[in-house]
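Shown next, in C-alpha cells, is the structure this report addresses.
Note that one protein chain is taken out, while the other chains of the complex remain in position.
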Amino acid sequence: MSILIAVVTLSVIAALFGLLLGYASIKFRVEGDPVVEKIDALLPQTQCGQCSFPGCRPYAEAIASGEAPINLCPPGGETTMLALADLLGVEPVALDDEHDTEPTKTVVVIDEQTCIGCTLCIQACPVDAILGAAKQMHTVIADECTGCNLCIPPCPVDCIHITPVKVEPDTWRWPLPEQNFAAPRA
Amino acid sequence: MTEYAIILISTIWVNNFVLVKFLGLCPFMGVSRKLETAMGMALATTFVLTLSSVCSYLVNEYILAPLDLVYLRTIMFILVIAVVVQFTEMVVHKTSPLLYNVLGIFLPLITTNCAVLGVALLNVQEQHGFLQSAFYGFGASMGFSLVLVLFAGLRERIAVTDVPDVFQGNAIALITAGIMSLAFMGFVGLVN
Partner (left out) sequence: MTRTTHQLWHFHGGLKLPGEKHQSTGTPIARTELPRQLVIPVHQHIGETGKVLVNIGDRVLKGQALTQPTAYVSAPVHAPTSGTVKDIAEYPAPHPSRLSTLCVVIEADGKDEWIQLESRADYKKMSPADLRNLVRHAGIVGLGGAAFPTSVKLNPGPGHQIKTLIINGAECEPYITCDDMLMRERADEVISGAEIISHALNTAHCLIAVENNKPEAIAALNTAISDAGVDYIDVVAIPTIYPTGGEKQLIKVLTNKEVPSDGLPADIGIVMQNVGTAAAIYRAVFHGQPLISRIVTVTGKGITQPQNMEVLIGTPMSALIEQACGYQENADRLIMGGPMMGFTMHCDSLPVTKGCNCLLVETADQHSDENNAMPCIRCGECARVCPVSLLPQQLYWHASSKNFDQVQDYNLFDCIECGCCAYVCPSHIPLVQYYRFAKTEIWNRERDQQKSDHARIRHDFRQARLDKEKREREERLRKKKDMLEKKKQAEAADKNETEEDPKKAAIAAALARVQDKKAKAADAPKNTDNLTAAQQKQVDEANKRRETE
C-alpha cells in the first residue's frame, strides 16, 4: 500500500512539474538565434568562402549551432578566432598551419591593359566593389574591396592581381616590445 | 531577525559552501576564467539555489512528511532541482542568449551541483522553517557567488602574469583556491 502511495505521489508531482515546464517552454520560447548576429558581427565580412561556407553569415550560423569550429576564418586570423572564443566562452583553437596568424590585408587590382570587359568579375564580387560594363574596362574600388579574391578565378584573361594594402603612417601599428624573459601566457 | 542575519553571515563566510564545506567545486573551477561569465553563473546559481531550497522545503513539509514518504527525500529533491534548473535555463535562454551560450554545459550542470542538493538536505537536517530555509539557500548562493567572483577576478589577473611554467594553468588556479580557502577558514568561530 505504501509503495502505491509513493508511486502515485511521485507520478503526480512529476506530471505537475512536466506541465509547468511545458507551459514555460511556450512562454519563454526563443525566436531565431540571436547568437548568430553576434558571431556575424565579429567575422570580417570578406564573404570569401574560405571557411567552406558560402559567406560569413552561413559560417556564423554553423558556429552557433556547433557544426563548425571557430578557427576556419583565414582573413580574420588569430584576432577573429580569439574574439569568437571569448564570445562563446570556449577554448581558443589554433589556426591551420597554412594560414598566417595575422594575415596581411590585400586588395585586388585589375590590369586595364589586359581587361576585355567580360563582366564576369563583377558578378563574382560579393560587395559590388568592381565597376564596369560589358566591353568596357573594369576597375576595382579599392576602398570597398575586402580582399576575398573571388573575382580572380572567373577572369578569362587573368588580369586581376592581388596587392597588399599599403600601410600609411596613420594606419601603422606600434610593435609589441620583445620580452626575452619568461613571457606571460594569456 | 538576528537569527536570519546569523544564518546569512554563517553561510556566506563562516560555513562557505565552496571554500569551507567544499561543495559545488565544479562550477567554481569551470566557469571562473572570466569575470563576466562568473557573474552570470553566480546569478543563475543564486536563482536556482534559493528557489530550490524553498521548493524542497515545501515538498518535504507538505507532501513527504504527511504521507510518511521521507525516504523518498533524495529522489524528490533531485526532481525538484532538475525542474528549477530547466526552468532557469529557459529563462536565461530567453533573457540573455549570450550568457546561455557562455554558460553552456554548466547551466544544466547546476542540477548536479552538490551545493544545491546539499543545501536542500541540510535544511531538513537542521530542521529549518520556511523562512530559515529560504535564507539558508540564499545565503549559501551568496557565499558561492562571492567566492566565484573573487576567484574569477584573481584568475583574470593570474592569466596575464608570468607564472612559472610548471604552475601554468589549472595548477596555479588550484593553489589560489587553496589559499582562498585558508583565508575563509579564518572566519571559523565567528558564528556557528
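Residue numbering begins at 1 within each chain, and the chains themselves are lettered A and B in the order written.
Here, contacts are C-beta pairs under 8 Å (C-beta built on N, C-alpha and C of every residue); 3 or more make two chains touch, one makes a residue touch a chain.
All figures in this text were calculated on a predicted structure; none of them were measured in a lab.
Engineer: Of the residues A:T79, A:T106, A:T119 or A:T139, I need the one that contacts the missing chain.
Structural biologist: The one listed residue touching the chain not shown is A:T79.
Engineer: Which listed residue (B:E3, B:D68, B:E126 or B:D162) would be found touching the missing chain in the intact complex?
Structural biologist: B:D162
Engineer: I need the residue numbers on chain A that touch the omitted chain, in ascending order.
Structural biologist: Within chain A, the residues that touch the unshown chain are 40-41, 43-47, 55-56, 79, 82, 126-129, 144, 146, 167-182, 184-186.
Engineer: What residue numbers in chain B mark contact with the hidden partner chain?
Structural biologist: 156-157, 159-162
Everything that follows uses one rule, which is that only the chains that are shown with their structure count from here on.
Engineer: So what's the Cα centroid distance for chain A and chain B, whole Å?
Structural biologist: Averaging C-alpha atoms per chain gives centres 37 Å apart.
Engineer: Which bits of chain B are touching chain A when the two form their complex?
Structural biologist: Per the stated touch rule, the residues are 31, 34, 37, 59, 63, 67-69, 72, 75-76, 79-80, 83, 86-87, 90-91, 93-94, 97-98, 101-104, 159-165, 168.
Engineer: Can you name the residues of chain A that touch chain B in the complex?
Structural biologist: 2, 5-6, 9-10, 13-14, 17, 20-21, 24-25, 28-30, 33-35, 38, 64, 86-90, 181-186
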